[in-house]
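Missing here is one protein chain; the remaining ones are kept as they sit in the complex.
All chains are identified by letter, namely A, B, C, D, E, F, G, H and I, in their written order; residue positions are counted from 1 within each chain.
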Amino acid sequence: MDRYDRLNQLGAQNPLPASPDEAVLERVANPCDAPYMVRLVAPEFTSICPVTGQPDFAHLVVDYSPKDWIVESKAFKLFLGSYRNHGDFHEACTTGIGQRLVREIDPLWLRIGGYWYPRGGIPIDVFYQHGTPPEGLWIPDQGVPPYRGRG
Amino acid sequence: MDRYDRLNQLGAQNPLPASPDEAVLERVANPCDAPYMVRLVAPEFTSICPVTGQPDFAHLVVDYSPKDWIVESKAFKLFLGSYRNHGDFHEACTTGIGQRLVREIDPLWLRIGGYWYPRGGIPIDVFYQHGTPPEGLWIPDQGVPPYRGRG
Amino acid sequence: MDRYDRLNQLGAQNPLPASPDEAVLERVANPCDAPYMVRLVAPEFTSICPVTGQPDFAHLVVDYSPKDWIVESKAFKLFLGSYRNHGDFHEACTTGIGQRLVREIDPLWLRIGGYWYPRGGIPIDVFYQHGTPPEGLWIPDQGVPPYRGRG
Amino acid sequence: MDRYDRLNQLGAQNPLPASPDEAVLERVANPCDAPYMVRLVAPEFTSICPVTGQPDFAHLVVDYSPKDWIVESKAFKLFLGSYRNHGDFHEACTTGIGQRLVREIDPLWLRIGGYWYPRGGIPIDVFYQHGTPPEGLWIPDQGVPPYRGRG
Amino acid sequence: MDRYDRLNQLGAQNPLPASPDEAVLERVANPCDAPYMVRLVAPEFTSICPVTGQPDFAHLVVDYSPKDWIVESKAFKLFLGSYRNHGDFHEACTTGIGQRLVREIDPLWLRIGGYWYPRGGIPIDVFYQHGTPPEGLWIPDQGVPPYRGRG
Amino acid sequence: MDRYDRLNQLGAQNPLPASPDEAVLERVANPCDAPYMVRLVAPEFTSICPVTGQPDFAHLVVDYSPKDWIVESKAFKLFLGSYRNHGDFHEACTTGIGQRLVREIDPLWLRIGGYWYPRGGIPIDVFYQHGTPPEGLWIPDQGVPPYRGRG
Amino acid sequence: MDRYDRLNQLGAQNPLPASPDEAVLERVANPCDAPYMVRLVAPEFTSICPVTGQPDFAHLVVDYSPKDWIVESKAFKLFLGSYRNHGDFHEACTTGIGQRLVREIDPLWLRIGGYWYPRGGIPIDVFYQHGTPPEGLWIPDQGVPPYRGRG
Amino acid sequence: MDRYDRLNQLGAQNPLPASPDEAVLERVANPCDAPYMVRLVAPEFTSICPVTGQPDFAHLVVDYSPKDWIVESKAFKLFLGSYRNHGDFHEACTTGIGQRLVREIDPLWLRIGGYWYPRGGIPIDVFYQHGTPPEGLWIPDQGVPPYRGRG
Amino acid sequence: MDRYDRLNQLGAQNPLPASPDEAVLERVANPCDAPYMVRLVAPEFTSICPVTGQPDFAHLVVDYSPKDWIVESKAFKLFLGSYRNHGDFHEACTTGIGQRLVREIDPLWLRIGGYWYPRGGIPIDVFYQHGTPPEGLWIPDQGVPPYRGRG
Partner (left out) sequence: MDRYDRLNQLGAQNPLPASPDEAVLERVANPCDAPYMVRLVAPEFTSICPVTGQPDFAHLVVDYSPKDWIVESKAFKLFLGSYRNHGDFHEACTTGIGQRLVREIDPLWLRIGGYWYPRGGIPIDVFYQHGTPPEGLWIPDQGVPPYRGRG
């Protein structure tokens, strides 16, 4: 199974990349030729608000239909960790992560939902989609529960 | 049924009291001598943050065991409305409402849960209790769902 | 099984009693001597507000530990239906139903939770308990979901 | 990052605008050229009923696809706060907020769901949509839980 | 605001109409010309089973896109109250209410979901729709939780 | 109201039919000419596994658009009860019930969802549909919660 | 492990016992001497109403602290199946099953919750407990969701 | 009922197949000619991570529209058990199971959702679909709750 | 209201403290002399795993009964932010935060629940309590939903 052996992040330990640009996103050859959809849920995302300098937090859900490559989840976790000290608005972070993944694995189609924790009581969610889903691709709703305030 | 006729707020229309001190809290004679518990849920409470001047919102739940008087719900709604332009911390507002009700209807026992909407992503809940519940009083949990952030 | 044959309401059809006082509450002999708890959930209760003349609605949950008699559920449904045109406050209705059941079946212990639909956005719940539960009686929480307003 | 520096509301403190007309709605340049959707959830909205003078409350959810500008959430919160003493029906308030946002940031498309707290036990929800979504825009359901009455 | 002053039911008290035919359904001029959807949730509906004479209960949800008129919620509550002593099957009641609303306010489109309480353990839901929704009208699912029996 | 008087099952008591073939399915004339959808939820269905002889249980949900006849719920309950000692696979029972209803009331369209209790930890659901829904018929999702295993 | 080999029901197929009295309840030696609690959930229970002859359904939850024997789940399933044609009230069935289990495995303590499906819209739950729990036995709530009617 | 007698796995006991290739997938003749959908939920799936050698777990949901054959659930359980010591990525396992089922029963259409337990806090879901659903086939959402992290 | 003016963090902007030791925890004089409970929910906590160097995330809930001082929520948010680059085990972080708060505001009683995101599929929760609650203090359950894995 040669497609596994070039993977060094999965088993080993890696220091957190300093910034998104410095992060390396390992990938594995797609094991299945027919079109299918992969969903990655990352409930542990944090970046910095560019104006207040305070931490921002979000629950990210990425859906994509792989062509030649699939994202390796530990590499994806390290890449997301590279935003820990990165300052930008929710909209820029969410679409930026989506576009970076597109450049790295060139999927048939990809979308990312960014469900950000509220500030001043108002949460902002960002939904970005790249390309058109392959004909007949089954795409279930992300179904992330809506923000419920209190009561 | 003489206990109903002195009630003028229930049927009629009343302007919102300007402040908590100016609010009149109508009450009705307790129709039942044996001890029992009443729960009032007010999901529509708003007051002002004393430091930022911005609005604060909360979901309030009052439990009490009436002695001679029960709170009339429309009067209670008008009284809560009197906080619309009142500035104080969550702790002061919540305990203040509890203590005001105690002064007005002199219950056997009373407690109030204040479940405030988050600021900076952190909600504050305040739980205040006055007196000791009568022996054998059945007191179900308020069961207000915990704050779930996102995801 | 002689304890069943005196029951005429269960199989037959009965007109709705005109008022609580006119309602007959059929009962069946308790089939089990050891202490146990029965829960009756009546989500379809309606009465009249004594001041506005408008309909009020409630979800009622009765818990009791039978001595010699158990409540027959169809008779209980007819008895609750007798409140359809009866005017009284939530507190009076709820405690009144509890006290009537105590008079009719003389249970070891009984409690009733009245979860009323909101007026002016504020729902009122009433919790009444008669007697002390028999030693070692298992009494699960009624667990009726709290009122959640909107959002 | 010049697009951030013209933002004075985010970091600073601002008094609540007296009315919707007086409210200034700050905006930030859209950081991403490809079409995407933003969702703003405001669970803390209150206005005044034009007939009874009593407070009304609502949970608002705004979805829009930005063209040149994105709404800054603190500005949005101040703008919503300007309705605190504004009298109008649920339908007028909800569609009015949607149309004001359209005038301010000229989005590709926008919709607003207004989930109002009940009066007399009946809540009213208002759903308004402006323009046609860009081809291929991913628009998840708002998924706000339906009103559940009691029980 | 002339469109409000002809409304006498909202502030005042009205006796319950004796039957649906006798009920007057007040309406208010539509405040917004662009197409939008209104949802009215009535969890407190009761009528009479024509065969058994026993009460029936239902949770009703009405969605409609107003043309010239919007339904005033207190008038709607009084109209629904007129079914309290009206005998008919679930199907007839639900479609009947939908068709009466169509006659009264002549909406662009309307639908009504009737979620009836079970008899013999089997609940019946009725879904009726009048007309075709205006092009591009946003119509969220009613999302009323399905009947869950026990366990 | 002649359409009601030929109904003898609703008020009276009937022994359980011995098998599906022997069950009589009473029907009532459709009270509404415009197309609409009816949903019947039967959480109390049981039949026999043809191989092991052990009981099988299921939660059934039937949706149909009536033409001339509507199913009377008590008759439907008796018909379902006729499967109590009937041996067949989940697929055969579910589609069989759907097809029998089609023969009995000749609806414009009908579908049945059979949500069977697990065996060996694996539940089987069966979804059968007869005919094409009338143009513009509103068909909400059945929304039966998915099987959640444990945890 | 001799304690397993006398078990013939687990692997083999057994016809359904004709009545509770005829049912054999196999048991296995208790593998652990320290006190602990076992919970058996049986969502598939059905018996017959003694008055109407119609089927009744219930969700049963048994908690017990074993002494020398534990109940084997397949034997328990067959024993419950023996009620399929047995006529008795909810109270008698529930307490009867609890008392039969006590006779068969002589536990330190046992309780049974019977959560019956509604008739006439009113479900009846029965809670029976035998003996006093051993000192320090951890007994989590059964937590079966309360009956939610509709809406 | 000849279509049942060739089934030996359902009643009998079978050792777990050593690998997917060695697993035999028994099938039963399709009892219904009209198109319908079957859903199999398998919450108890485990395989091995090819890189770390550690166990992986998943909740699988298979939807298919049978042509000549239906999957027998016990055979399906044994086939899934054959992955217990099989090493492969989530994507390969999920699509592999879907493609094997297609080869075995040649359905009109099939899809499989693989909802894998998280590693490093990130769960991966895989959605694979084979063929195009028959015209008019009713396909409800799988509705598996999204991964919620903590809080 | 002098107790508010010494508060500089609430309105102003503050850089994130470099470590817990460097963080200043502002406090406000307790506005209410009677005993009551305050709950702070912080869903956005992150620290570093001391062994792997990877980020850890947690949902924190602090309950305390104030004596002379209450925690100011913005100061609390800044203090929690000081853990962003701090390496320690879940147990040490959770109890450490609880003990620091005790030193800072000297409450009558305090407890902290740390609900950590899973690693290797296993989440760890830590529950620490300092002192004995004042007699008669009402302490609702934290009620944070248990970790549900998948399915």
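Convention: a contact is a pair of C-beta atoms (placed from the backbone, for glycine too) under 8 Å apart; a residue touches a chain by one contact, two chains touch by 3 or more.
Everything numeric in this text was worked out from a predicted model, so none of it was measured.
Along chain I, the points of touch with the absent chain fall at residues 50-52, 88-89, 91-92, 94-96, 99, 111, 113, 118-130, 132, 141-143, 145-150. The omitted chain makes contact with chain G at the following residues, 1, 4, 7, 10-11, 28, 30-32, 34, 36-44, 59, 61, 66, 70, 73-74, 76-77, 136-145.
Residues 13, 15-16, 43-44, 46, 52-55, 57, 77, 81, 84, 117 of chain H touch the missing chain (whole complex, contact as defined above).
Criterion: only the chains that are shown with their structure count from here on.
Counting steps between touching chains, the shortest path from chain C to chain H takes 2. Annotation: F-G is the more contact-rich of the chain pairs A-C and F-G, by number of C-beta pairs in contact. Relative to the C-alpha centre of chain G, the farthest chain centre belongs to D. As a whole-number value, the distance joining the C-alpha centres of chain C and chain I reads 44 Å. The mean-CA centres of chain B and chain H are about 54 angstrom from one another, to the nearest whole unit. For chain B, the set of residues that touch two or more other chains comprises 11, 13, 43-44, 52, 54, 57, 59, 77, 117-121, 123, 141-145, 147-151.
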